[in-house]
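What follows is a short report on a single structure.
Just one protein chain is left out here, and the rest sit where they should.
Showing chain A:
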Amino acid sequence: MNGIKIALRTLHHGERHLIGDLTTLAERHRTEHEVHHVATDVAAWSEEHLRRLADTAPHYDLDLSGPPEDSPDGILATLRKKASEAVGRRPEPGLLLLHDLRDVHLAAAHNSLHWEMLAQAAQAAKDPRLLALASACHPQTLRQMRWTNTMIKNLSPQILTSL
């Protein structure tokens, strides 16, 4: 069952990473009001995913309940990284918004693929608990992707033709 442990751990890490990216997006683009509010709303879904993952982990002899690891992808690190990008390269705010939306989309896509893997493993292992977990969380991950895709589609014509 090592593979399932790895999958759970990867998802836990990935959801935490996504929360970081969404927080960055919401904080940095406060003046993009819709982005700010919806990013905050959908970050709550990833928080919920983290809780469910932590609740499930003990059944697989895994502990995911601890505080955020101090990894290069932690929230503060991400914030610092993004802030420095903003100062260093000074891209147009619109361009930065598109880039941040892209990062969120990619982070959500990363998670989506891992939820897919977990669901497949759950079926192969005939593990209803794990399947229920993936079935509950994966649709919200897909919605996070659709949201960022919609925002990029709607905003990029104006931003990229006005530079």
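Convention: a residue touches a chain if its C-beta (ideal position, glycine included) is under 8 Å from a C-beta of that chain, and two chains touch if they have at least 3 such contacts; residues count from 1.
We take it that contacts and distances are computed from a predicted model.
Taking the options "Molydopterin dinucleotide binding domain-containing protein", "Phosphate transport system permease protein", "Bifunctional protein PutA" or "Cytochrome C" in turn, only "Molydopterin dinucleotide binding domain-containing protein" matches the UniProt protein name of the chain that is not displayed.
Across A:Val38, A:Leu53 or A:Ala134, the residue that sits in touch with the chain not pictured is A:Val38.
Chain A residues in contact with the hidden partner, per the touch definition given at the top, are 31-34, 37-38, 40-42, 44, 93-94, 143-144, 146-147, 149-150, 153-154, 157-159, 161-162.
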